[in-house]
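The complex appears here minus one protein chain, its other protein chains still in place.
The letters A, B and C name the chains in turn, as written, and every chain counts its residues from 1.
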Amino acid sequence: MLLTAFQSVRNHSIALCANLETEDYVVQPTLDASPAKWHLAHITWFWETFVLVPYMAGYQVFHDDFSYVFNSYYETVGKRVLRTQRGNLSRPTVAEIYRYRTYVDEHMARFLATDPTDADLRDLIILGLNHEQQHQELLVTDIKYTLGHNPLLPSLGIPIIEYPANPVSAPITLPEGIYEIGYRGGMPGDAIPFHFDNELGVHKVYLAETTLAGQLITNGEYLEFMAAGGYRHFGHWLADGWAWVNANAVQAPLYWHNVDGQWHYYTFGGLVPVDPAAPVSHVSQYEADAFARWRGTRLPTEFEWEAAAHLAPLNWGQRWEWTNSAYLPYPGFVTAGGAVGEYNGKFMSNQLVLRGGSVATPAGHSRPTYRNFFQPDKQWQFTGIRLIQA
Amino acid sequence: MLLTAFQSVRNHSIALCANLETEDYVVQPTLDASPAKWHLAHITWFWETFVLVPYMAGYQVFHDDFSYVFNSYYETVGKRVLRTQRGNLSRPTVAEIYRYRTYVDEHMARFLATDPTDADLRDLIILGLNHEQQHQELLVTDIKYTLGHNPLLPSLGIPIIEYPANPVSAPITLPEGIYEIGYRGGMPGDAIPFHFDNELGVHKVYLAETTLAGQLITNGEYLEFMAAGGYRHFGHWLADGWAWVNANAVQAPLYWHNVDGQWHYYTFGGLVPVDPAAPVSHVSQYEADAFARWRGTRLPTEFEWEAAAHLAPLNWGQRWEWTNSAYLPYPGFVTAGGAVGEYNGKFMSNQLVLRGGSVATPAGHSRPTYRNFFQPDKQWQFTGIRLIQA
Amino acid sequence: MLLTAFQSVRNHSIALCANLETEDYVVQPTLDASPAKWHLAHITWFWETFVLVPYMAGYQVFHDDFSYVFNSYYETVGKRVLRTQRGNLSRPTVAEIYRYRTYVDEHMARFLATDPTDADLRDLIILGLNHEQQHQELLVTDIKYTLGHNPLLPSLGIPIIEYPANPVSAPITLPEGIYEIGYRGGMPGDAIPFHFDNELGVHKVYLAETTLAGQLITNGEYLEFMAAGGYRHFGHWLADGWAWVNANAVQAPLYWHNVDGQWHYYTFGGLVPVDPAAPVSHVSQYEADAFARWRGTRLPTEFEWEAAAHLAPLNWGQRWEWTNSAYLPYPGFVTAGGAVGEYNGKFMSNQLVLRGGSVATPAGHSRPTYRNFFQPDKQWQFTGIRLIQA
Partner (left out) sequence: MLLTAFQSVRNHSIALCANLETEDYVVQPTLDASPAKWHLAHITWFWETFVLVPYMAGYQVFHDDFSYVFNSYYETVGKRVLRTQRGNLSRPTVAEIYRYRTYVDEHMARFLATDPTDADLRDLIILGLNHEQQHQELLVTDIKYTLGHNPLLPSLGIPIIEYPANPVSAPITLPEGIYEIGYRGGMPGDAIPFHFDNELGVHKVYLAETTLAGQLITNGEYLEFMAAGGYRHFGHWLADGWAWVNANAVQAPLYWHNVDGQWHYYTFGGLVPVDPAAPVSHVSQYEADAFARWRGTRLPTEFEWEAAAHLAPLNWGQRWEWTNSAYLPYPGFVTAGGAVGEYNGKFMSNQLVLRGGSVATPAGHSRPTYRNFFQPDKQWQFTGIRLIQA
């Protein structure tokens, strides 16, 4: 069972990279994104470091220096490579990283075939699967960043539909009351139930009556905001957002280009005209917040979102939906010990929660209690806007 | 009535500066702090711009260029002087700024003597009084920054007791339940009831049972954290906080100096040994948060703090108390129109709420619903730590 | 004799500051300029540190910490205050610095009255006089920078004629041959002959026949360059200069403002229209070089300049004249020992030589062998352009 899940997740990482050129794996045009080869090696390193080394008798690490090179933010496991340097590493080569994957996969297969029954180990493996899925989403968004900032705007075959139809859905009205927030166990049909540490600590919140929009904001609606001078009137913006707009001369979502008066965006298929019916993507929280103010309303809180998603089908999954909730610990949140314990808690500073999931999120990875988080100026994820009904 | 209040507040601004040398009014050693002469001119500019110009018939502005020079963050009122340049302005001189104050004060006295009855105007005047009080606190902390970073560590007579006795008080236990948060009107005995826009929107929150410490953390307790290697173990810190500690080589609160193995701090009376019984001050939210983790507990949320302050005497007022609540709008928050409407709402990004008040806060300025806010790395205010009982 | 010279030089420093407001002494709007109070204290510190402390029996320093605060670049004499912090110091006050001056002046007067005959000491005193004169020029240019960047553009009474008539003078043709370069002793009439270490090492250079212009480039000629798009055509510029123009959006010399289509410049008398007949000032070496290329010629080398100045009256003294010579040691240059030995030699990197003197240079301070030096982007001195005849 775990072996099947393991192999399925591992294969998906490779499938995403099927059409990359070797060079596409290497560069890092922004600190937010990591090179594809780093992602592939890092998720392999996770299995080697947290499963094979401590649990598989006689396991020999593939290369002594890889722990140093492919660690990310786990301060407890040796000295990190500075994130700024990831894009400067020509070695190990892509081929060597694939050999590393094969080596680790073979050992993992042999190890999982023994059907280990230790519960902690099982939890760790499930964490590893979800960790790899998180990096799968980043693989997609980071490769898009690299190609979308190349002057040749190359196209790439990748199994993602970036601008899907915007599903029709009714607004959801939350009655006033007390709601329970947080992970309460798997849903019926979950193959392998899972949650991250930051979803724990079920707790009550009081919510006033609110109605969430049934649909995401479309490109067409966003174009109206742009046409109305949305980027030029400071009154719509938070002070930090206004500074960001001006410092970066922002005039549109990321990847948008005005070609002879017509807005286009870069997709994996190249530059194409903006589809007014599709949900807007690649907006920062500053943009989402400004758009909401221009409309005379606001973004939902993460609690409203979660309560609504439990109440009725929100049709989420196209875009990570910016909320107006800061990423903070739930009451009773406890950081787990050890390196794995660093997982989420220490990032609870100056980030905002996003809910839902995107076209780049692996199937089955997200759930109504899932808490994604980024700084408010980030645009490189498939982020979108759902409003509270004014 | 308003005239008396006006003159009392205006006089306090001057009283704070009684012992400054002319040079002390001028410099700006950090962008967080503004020069004293800028504060004095800016609060005068507020009265001229928002009261005298629109409401007093025939009023002539004191100097045409002052609106440009002493505006701060009000985007709607002309082009701002960049904050970075405030410390480069030798003109207008301090004497000229005092003439400006006198000119405006005389006009205000004449104007208020007419007992204007317009309600909007009255609200504006009360806002102006509170605005001036906010800048009075900044005057104190910004002058301290200037003198505390001068190699001569000069002393200055100023009517502030920086390290008062830490009042003894019992812990406060909040029963589980729904609480109302937000400004519901003045307290009995309030001379002139007032609130800022960010306190509005009374709303319910559900709180689980919690106990807030009755006393602030003392210097002695903080020294234990330092002695236990608190600044050297990343496990206590948020990722951003750990980066801040390392980038700035932080080893103690602001103004602390280790002299021959003994910790001292700079006060307006010069460098003195740390008093272990007094409440710790000049800590960032990163430090407050790390201290709490080291103690195995956490900071209160702003809602817990407000509920507790309504329930029983919290003995607040020595230190602005860091909470673990991001500064976000209350449900239903609406930004008022016009320049005054920019007052608070647009700063709701990457700031944390502080509650209470400090030894530098003018008497009567704060209240249990007051929401102060700063970025988590700021240390130059009189900020302290109150914990949730572990 | 030395006493008279000492008092005369010291009085001139004060005379330059006669009309400053206290605040004008304090700020530092650019790292290139120092606050006036720093200059006044620093030149006093020189006398105290290099003359009174080592040579006057029983001398007590005025303040123990001043050596730390007012040292500049002399690495051998204790730890420097970082240059970036000079503008943040409200203390010591201006009044205290004047008391420091008086204290040191009285001791110097008493000391010089003893007619000390030691030759090294005499050299040191003469060096001190010239050092103070150098800072007198900087006092003028640095105060101009402060006032010229204040939005009120205040005027100030100061005994400087910034835009004098451009003296008519014939071109000077140097015959081909070998010339001696460097200081060979005082000129007839020199009251107190002096040279800096960087003028020493008389040596021969071969010069081809060249003709130097008799006059400095005027504002009118410079306006032609501007009108011809001089700042917009990269072909006139060195790569570094072109980068500087673009990074700083340079469109005119420093202090120039286009008011309703008419070029003005800030002077100590306020903003006035550009005088086309006066020599252009406040140009960087990049601008001087670009102007020369646009004219199809070049700037002189420092050797051509010195040879010409010995050959015939060059009418120098209005502007420091940019040369195309890097500031490098003469053959045989030796750095003197001790703190005074650091005087000039160690700055011989990425600076260009300027020859002549300016309207801000104290009378008698410069001479034909004098080597001034600045980085090529500097504009805040009274710098001008003399060309080689095309």
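The rule is short, and it goes like this: a contact is a pair of C-beta atoms (placed from the backbone, for glycine too) under 8 Å apart; a residue touches a chain by one contact, two chains touch by 3 or more.
Just so we're clear, the structure is a prediction, and the values are computed from it rather than from any experiment.
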Interface partners of the hidden chain - shown chains only, full complex considered: A, C
Residue of C:Met56, C:Ile192, C:Leu238 or C:Leu271 in touch with the missing chain, whole complex considered: C:Leu238
Given A:Tyr55, A:Tyr68 or A:Tyr103, the one touching the chain that is not displayed: A:Tyr68
Missing-chain contacts mapped onto chain C: 73, 75-76, 178, 203-206, 208, 234-235, 237-242, 286, 293, 298, 324-326, 328-329, 331, 335, 346-350, 376
Chain A, residues in touch with the chain not shown (by the definition above): 21-29, 37, 65, 68-69, 81, 85, 87-94, 146-147, 149-152, 154
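The rule we apply is simple: only the chains that are shown with their structure count from here on.
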Chain contact graph, described as a line, ring, star, complete graph or other shape: line
Chain whose averaged C-alpha position falls nearest the assembly-wide average: B
Chain-chain pair with the highest tally of contacting C-beta pairs: B-C
Inter-chain centre distance, chain B versus chain C - centres from mean C-alpha coordinates, in Å: 45
Geometric centre distance via CA averages, chain B-chain A, whole Å: 37
Residues within chain A bordering two or more other chains: none
